[in-house]
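The complex is shown incomplete by one protein chain, all other protein chains being positioned as in the whole.
Chain nomenclature is as follows: A and B, assigned in order of appearance, with residue numbering initiated at 1 for each chain independently.
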Amino acid sequence: MDDYLVGVLSNIGIISFVALSAYVLLLAGEVSFGQQAFFAIGAYAAGMASAMLRWPLAPALCLGALIGAVAAVAVGRATLRLTGLYFSMATLAFAEMVRIAFEIFTLQVDIGGSRVGPNGPDGFGDIRYLFENEITSIQYLCAIYVLLAMVLAGFFMLERSRAGRMLRQAGTDAVLAELQGVRVVRVRLIAAAAAGALAGLGGGLYAHLLTYVEPGNFNIMLGVHSLAYGLIGGLGTAFGPVLGVLIDIGLLESSRLFAGYRMIVFGGLVAVLLIVRPRGLLDERAVHRISTYVKGLFDALAARRLDRSLRRR
Amino acid sequence: MIDLIQNTLDGVMIGSSYALLALGFTLIFGTMRRLNLAYGPTIMAGAYLGTYASLRLGIGALPVALLVIVGAALVGLYVERLCFRPFGEGAVMASMISSFAVWMQIEEAATLAMPRHLNAFPPLITSAPIALGPYFFRADHLLMLIVAAVVAGLVYLALYHTRFGLGVRTVIDHRRAAELVGVPTERIMMLAFVLASSIGGIAGFLIAAGDGQITPMFGMWATTKGLIAMMLGGLGSVPGALLGGLALGVIETHAQSLFGPQVRDLIAWGLLFAVLTFWPGGLLGTRRIARAAAVQRRM
Partner (left out) sequence: MLEVSDIATAYGKIEALKGVSLRAGKGGITCLLGPNGAGKTTLMYTIAGILKPRRGSIRLAGAEIAGLPSARIVARGLALVPENRLVFPQMSVRENLLAGAYQRKDGAAVAQDIEQMYARFPRLQERREQLAGTLSGGEQQMLAVARALMSRPRILLMDEPSLGLAPLVVEEVFRMIGDLNRDGVTIFLVEQNAHMALKVAHHFYLMEQGRVTFSGEPGKLAEDEVIQRAYLGTKRPGRVG
């Protein structure tokens, strides 16, 4: 597999984390323009842990996810009273404050004779854990996708659990959910924590893949994109946001067809898609139809097996 | 003390263009109840059209202004038809993301048309600053303030003394009730959208002419300024938008002179965050919104 393809696939995997982060909050009925803040926090935290504190990769990533979750809960508590556009703007404001803070933030230590650490607007380079430990890009790619698969499995179980139902209830109609016994405040804060952890984990992975991050990477564009992935790929399942990332990064990066006009064509297609499918490709109806079809296949298979075993008698 | 007053005056002048941006945003959000992420880029499209014409055809400042306004209005119509009209009462997210997709389209189209990052924009006035006592006024900033005041006045007249304005206010207040009294809501929303885009075009021209340049970042910049100013003043409130814009301008100017441009932006966002968490309705919005919400809940 050539390096370029590995790079693109790694990118897709990592950005899926931010997309899923925004998706969790969408399920809870909240539109967050600010998940890139936790992506940034995770990137810096994990990078600092591995490059400056010389931690191994796994604990560093966990730290990134943890701090992302903690920050997200803090923001969640501050914005509990807010809904709709007010909430969205508050998350955007927070994310921009984080970005600007990182532009100012400078903390460097001496590692083996050179200065390592965040350096304000110049960003944070020399996150060389992968090189120093001779982890190949393909090995890292596998690690990314193993983690992503675990997360998706988690979502798969969530959708079928009572917790998942409560989440969607709180997202559809908070007042009604409260009446039905759902503790909406609790649900919102837990969703915020999960979203923060996902984004933080993604950020840590990102920092180590690129070996270098700068505050400009974590801007409004990333935030709106992460919402867009869910809307394009579909809000009916966690595969939706991942599909959205795949479509956006995968198709756009690798198609030489529309060289200079990519965004114009893609933007137009997205606008038209949303008119036809306001909740994305894999929206609730599509997911329902797919799962009914799959169930039908299984039932047919089971029926045939039963039939055969009866005939053998 | 002199610095304080000078900064405040500068802030009011810059804030007047923010006020226009916020006004446009509020008109769209008030009638559609949706966020138009393509608002800044719409204005930028008009500004790029003006730049292009001025560089290739060498036309003067006033015709450029007209081009900018008309360009913004036409692109606004495109956005309204594609991203907002097709969606009924629900699907709020879809129209917002759709407007984001158009934002991407416009940015790419702008960079294709004028590949250089920095493009010269014809300045409106090049005379020296006017001195009044110990204070200095840039002539173009002064013009910005005057034009903004005139536009705001005209919008006020339109909203409160014309049938169209009455229609817009009914749609903002209660869309279903507006349908019931015979207001052609779809047409009103489209016209409000085009009006808002034109107002944005005026603001865009004033800002670009004042800076003497335009870059592809202008779209996002204008959107964020308009959003912050609108939220500061109170969502969906026209006087709030104007007040929010002026307040933002003053706060930014003071913050910049004290702490520099980065902290200036940090303070602007921090202020917005604080206002949202403690006074979600904004400076003017709180009581009216709370009352309206209570009233709507009773209905």
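Throughout what follows, a residue touches a chain if its C-beta (ideal position, glycine included) is under 8 Å from a C-beta of that chain, and two chains touch if they have at least 3 such contacts.
These figures come from a predicted structure and were not determined experimentally.
*Asks:* So there's a chain missing from this view; which of the remaining chains does it actually touch?
*Replies:* B
*Asks:* Which of these, B:Thr26, B:Asn119, B:Thr170 or B:Thr215, touches the one chain of the complex that we don't see?
*Replies:* From the options B:Thr26, B:Asn119, B:Thr170 or B:Thr215, the contact with the absent chain belongs to B:Thr170.
*Asks:* Which residue numbers on chain B touch the omitted chain?
*Replies:* With respect to the unshown chain, the touching residues of chain B are 163, 166-167, 169-170, 173-174, 176-186, 288, 291-292, 295-296, 299.
Basically, only the chains that are shown with their structure count from here on.
*Asks:* Round to the nearest whole Å and give the separation of the Cα centres of chain A and chain B.
*Replies:* So the centre of chain A lies 32 Å away from the centre of chain B.
*Asks:* Name, in rising order, each residue of chain A that touches chain B in their complex.
*Replies:* Checking each residue of chain A against chain B gives 26, 31, 78-79, 81-82, 85-86, 88-90, 92-94, 96-97, 100-101, 103-104, 220-221, 224, 227-228, 231-232, 260-264, 266-268, 270-271, 274-275, 278-279.
*Asks:* Touching residues of chain B toward chain A in the complex: what are they?
*Replies:* 29, 35, 37, 82-83, 86-87, 90-91, 93-98, 100-105, 107-109, 112, 220, 224, 227-228, 231, 235, 262-263, 265-266, 269-270, 272-273, 276-277, 280
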